[in-house]
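Removed: one protein chain of the complex. Kept in place: all other protein chains.
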Amino acid sequence: ASGNGDVMRLGLITPPPHQWTKTATAIAAELEKDGFSKKLSVFPSGQLGNEAQMLQLLQTGAMDIGFFTTSELANRLPQFAAFYTPYLAKDAAHAARILSGTVAVEILASTRKIGLVGLGYGMAGMRQIVARGQVSGYGDLKGLKVRVVPDAPLTDFWYLAGTAPTAIPLSVLYDAFANGQVDAMHIDFENTLRLKFYQHAKSVLYTDHMMFPMVALASAKSWARMSEDDKKYLNNVFQKHLAVLLTSYVTADQGFKEKLIEEGVNIVKVDKDFFGDAPDNWYDRWSKRSPYVQKLKEEADSVR
Amino acid sequence: MFGEGQKVAGNVPRLQLISACVAVVEKRLAGLIGVVVFLLITANIICRLLRLPVFWIDELAIYAMIWMAFLAASAGIQGRDHIVVTLVADRLSAQAQKFLSYFVDLVMLVFGGILLVLAWVWFAPYDLIIAGGDVTEFSENTLNFIYSEPTSAIGLPKFLFWLIMPIFSFTICLHSLAHLLSVRIVNLPEKSKVSAFQKEGE
């Protein structure tokens, strides 16, 4: 920001105990240790606003760096739809390899068009299904109200799967799920455990049907004010810590699953057939909307 | 339409009358939008019961509520309905109270002016014209992405909903300027307020 040249602000929506926030604070600590000319202040829990508001703060240059889910980006840049390809990654380790590949870097570069500079990827756990009722095979999903974050590629997938995608904010999801305003949710093991959604679930399906990237972005405006050396240094520090974050989820995702099993949750593994034609139909439709859907798929298959 | 207003219209600055009329429109519109919010939420329940949830209803209801709030808040300036601390005013003479109210109106006018300038900078209509209405070119020239910002569920550009901000900024200026100009005319603010309220009760 203009008035406080010696402070950089990093905003994100996750709370302090979350792995993303820990990564951000670790980066801030490293900058301080190295005696970097600017202090990095971390604003967790959406203190500076929701993701849409924080994107705008990056664009104006008020905020310097942000960690984002792909949801807001997918609504602005069709390239990001590629990450929503169902069964693109077979597991968290594969997802981490995809995010370290060249196509992912090209997709990240597209954020330049909206005034942002990509610093790299992190991620959260693979998406699973948590349902109130008994859901075990193809057809059981039909007509269920599934909670999603409202972005076009994701909503479309759940329509194609014959469900009724429903937008419910995370803050009221526990009640909505307990009371039955939604029948199921598209979520990871981590939140299922932490927010105790399993307490009201008859079925926890281990689908691994989608990956969940996190995108670290800098403001093009504040980036332009920095020296080449500073840019290089920051890029290195972020790359290093984001790589740690990526690999940490490979083991963490399994850890959350095991903790759920310890809590007595019956986790049922289902495969791609569970969704019927939906994954293929989604691919046909979205590969026409963005060439990156096919490009990313080809690369993903090569690092499988 | 404004029986009460017309009687005093002879010695009223025209601005005052406009402000009162605008406030009546704002109130009715706010009430109407309130009905829309109510119906949208009801529709959401029904659609979900029929297992046909429409996922943009909530978002539209929120935007409608915000329009309702800003319209009501604007009318509230004209009617002096806003929540204020009267601790000091209650202990002052009538003359001093009048002076204080003049000062408050002045602050409100300055406030409205600031918001109006900020809205102008944000919407940058001049730059949009230079870009020939081309949003991509506009964003490249200005690094201002207001016109390319989407809503997350409805699928319309978000600036359509943000339009209430310049409108609100403008009506703050209108209402507080009307108050300021009427300060020497005895009792006038009260009368215009009464006429606006009476219509509503009918």
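Residue numbering begins at 1 within each chain, and the chains themselves are lettered A and B in the order written.
Assume contacts are C-beta pairs under 8 Å (C-beta built on N, C-alpha and C of every residue); 3 or more make two chains touch, one makes a residue touch a chain.
FYI, contacts and distances are computed from a predicted model.
Trainee: Can you pick, from "C-type cytochrome", "Acyl carrier protein", "TRAP transporter large permease protein" or "Cupredoxin domain-containing protein", the UniProt name of the chain not shown?
Mentor: This omitted chain is identified in its UniProt record as "TRAP transporter large permease protein".
Trainee: Which shown chains does the hidden chain touch?
Mentor: A, B
Trainee: Which candidate, B:V22, B:M68 or B:L174, sits in contact with the chain we can't see?
Mentor: Final answer for the missing-chain contact: B:M68.
Trainee: Touching the absent chain in the whole complex: find that residue among B:L17, B:I33, B:A131 or B:C173.
Mentor: Of the candidates B:L17, B:I33, B:A131 or B:C173, B:I33 is in touch with the missing chain.
Trainee: Can you work out which residue in A:S37, A:S136, A:N179 or A:S302 touches the chain that's missing from view?
Mentor: Hidden-chain contact among the options goes to A:N179.
Trainee: Tell me where the left-out chain touches chain B, residue by residue.
Mentor: 27-28, 30-35, 37-38, 41-42, 44-45, 49, 58, 61-63, 65-66, 68-73, 75-77, 81-89, 100-101, 103-104, 107-108, 111, 114-115, 118-119, 121-122, 161-162, 164-165, 200-201
Trainee: Please give every residue of chain A in contact with the chain that is not shown.
Mentor: Where chain A meets the chain not shown: residues 1-4, 7, 9, 15-18, 41, 43-50, 52-53, 56-57, 60-62, 168-172, 174-176, 178-181, 194-196, 199.
As a working rule, only the chains that are shown with their structure count from here on.
Trainee: Just curious, how far off is chain B from chain A if you go by their C-alpha centres, in Å?
Mentor: Computed from C-alpha means, the inter-chain centre distance equals 38 Å.
Trainee: Sort out for me which residues of chain A touch chain B in the complex.
Mentor: On the chain A side, the touching residues are 52, 56, 59, 71-72, 75-76, 114-115, 143, 145, 148, 150-151, 155, 164-167, 181, 220-221.
Trainee: Could you list, by residue number, the parts of chain B that touch chain A in their complex?
Mentor: Touch residues, chain B against chain A: 48, 51-53, 55-56, 58-59, 139, 143-145, 148-150, 152-153.
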